[in-house]
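This structure is in structure tokens; I'll ask about it shortly.
What you see is the complex with one protein chain gone and the rest in place.
Let's turn to chain A:
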Amino acid sequence: MVDITPADGIPPAEVAEVELYHPHSWWTKYVFSQDAKVIAIQYSATATGIGLVALVLSWLMRLQLGFPGTFDFITPEAYYQFITMHGMIMVIYLLTALFLGGFGNYLIPLMVGARDMVFPYVNMLSYWIYLLAVLVLVSSFFAPGGPTGAGWTLYPPQAIMSGTPGGQDWGIILMLSSLILFIIGFTMGGLNYVVTVLQGRTRGMTMMRLPLTVWGIFTATVMALLAFPALFVACVMMLLDRALGTSFFMPAISEMGEQLQHNGGSPILFQHLFWFFGHPEVYIVALPAFGIVSDLISTHARKNIFGYRMMVWAIVGIGALSFVVWAHHMYVSGMDPYFGFFFATTTLIIAVPTAIKVYNWVLTLWRGDIHLTIPMLFALAFIVTFVNGGLTGLFLGNVVVDVPLSDTMFVVAHFHMVMGVAPILVVFGAIYHWYPKVTGRMLDEMLGRFHFWVTFLGAYLIFFPMHYLGLMGVPRRYAELTDMTIMTESAHHLNSFISIMAFIVGFAQMVFLFNLIWSIRHGREAGGNPWRATTLEWQTPHTPPTHGNFGKDLPIVYRWAYDYSVPGAKEDFIPQNMPGSFGPSREPA
């Protein structure tokens, strides 16, 4: 038990004003802004915009799968292009950018009690390079030959051969260039997120007092900084293979009866590099979601998070373990059985810290004062969905089960549940939770509930049947399934049903977008702290927070982030910056 020191004796932690950049014109205030909050909104808006493109691409794919042969313009080539761009956009340009660039930029400075990121200029550059990467990506839709159709994993040799859409045209070159730009831009932003957590924390904000949201984003950023170079290396080497005829990945191969100039390269080398990035990427998306959902549950159940320390250790443990499981994506590449055995073991071990997190969320809910607000609904939906997707992961983590299932819709169902639907549910919950802080107004409640139920139930109706299709043996990556014997009439009906549900769920997202825009002007006034939450971003003197976040003096932190329903306290929450000691549990042990 540490005793309370009166606030008078402590000098406020003040950042010298010269260090804070002050904009002088409209352009530097709203466009080329160095304020992390503006950059966060720019990141989020760009990610949402490109995400909508990916949503439309998924509709086009479902049109083809649900009603094969009906739409002439969806050729097999076009279908592969849709698949590739949908996957790449959703994983990298939407989820990674939104969680780290969007939520990271907005929440890290506010939650740790800083005025801004530590390197605001580099932070601004990060966004503009990200935007450039997105524009290069979009330009491939208009390039001769269209975007690449190599699949989101871009496996060579097919990725750069003429049989693949964009392989010998501009598609693959623009894709690789865009990824290289994205990684450069992300590294700039990532340095900021990490160093701000290390050096920007206000007085009293020790690492063990950080909200789990910050822990999640922090660890994910460290992982991303170490994992993205692998994708960078893979992209540069493939670009050289494609543009200058080197043979890093390209084996001796002939195409249309003609021997290509490549010789002796190793496609497996690319797979190793790609998945050395690709598997940590799953947790780069999941860890911020874990962190955010912990805060949503604690706040809306009015109860401290269960096992805070264990949650922190689990986040760090998952982050470390995720670097030694990459080859479980390569069980079908013909690897040494002992190699597969090793990776199956590490994969199953990672379930332990993940399960600890799930238990802790459930135990936080146990006997809590659960308010079924929209953020809480999304958080609950996340837990259920994540458990579902995680359990099929235990199947696929075993070599013998993975080999027959690897090329079926079962895998599609698994990864959409665990790293598509689950993180997106958290994104929605987080937007409903923090929108009042960003705009000063609440999102519309009725539209929000409509959005939640259609999205949650709809996503299950889309992805649950895919498990059955996969177990029947329906393959993934096929543009045309009509002539296959596995495709019984009922399987076709199921496919049409999934497609119709996909349109309905997509439509619900339009309602959500309308809500986002409409509520900026017409939403109910929120006040500074509508959820009665403890963390620092809700204690700012202005809502939305002004440039510099905290007025004249930075807040001083006296307690951890989860003092909800403390016995003896006046209210059922105690903000982190409120001095004083409460509750019987505070007696010396």
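Note that in this section contacts are C-beta pairs under 8 Å (C-beta built on N, C-alpha and C of every residue); 3 or more make two chains touch, one makes a residue touch a chain; residues count from 1.
Assume contacts and distances are computed from a predicted model.
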Candidate names "Stage V sporulation protein AC", "Multiple sugar transport system permease protein", "RNA polymerase sigma-70 factor (ECF subfamily)" or "Cytochrome c oxidase subunit 3"; UniProt protein name, chain not shown: "Cytochrome c oxidase subunit 3"
Candidate in contact with the missing chain, chosen from A:T75, A:S162, A:Q199 or A:S490: A:Q199
Touching residue (missing chain; options A:L52, A:A320, A:M335 or A:L481): A:A320
Of A:V118, A:V438 or A:I462, the one touching the omitted chain in the full complex: A:V118
Among A:F182, A:F276, A:W361 or A:F382, the residue in touch with the chain that has been omitted: A:F276
Positions on chain A where the hidden chain makes contact: 1-5, 10, 13, 118-119, 187, 191, 194-195, 198-201, 203-209, 222, 225-226, 229-230, 232-233, 236-237, 240, 244-248, 261, 263-266, 269, 272-273, 276, 304, 308-309, 312-313, 316, 320, 323-324, 556-560, 562-563, 579-581, 585-586, 589
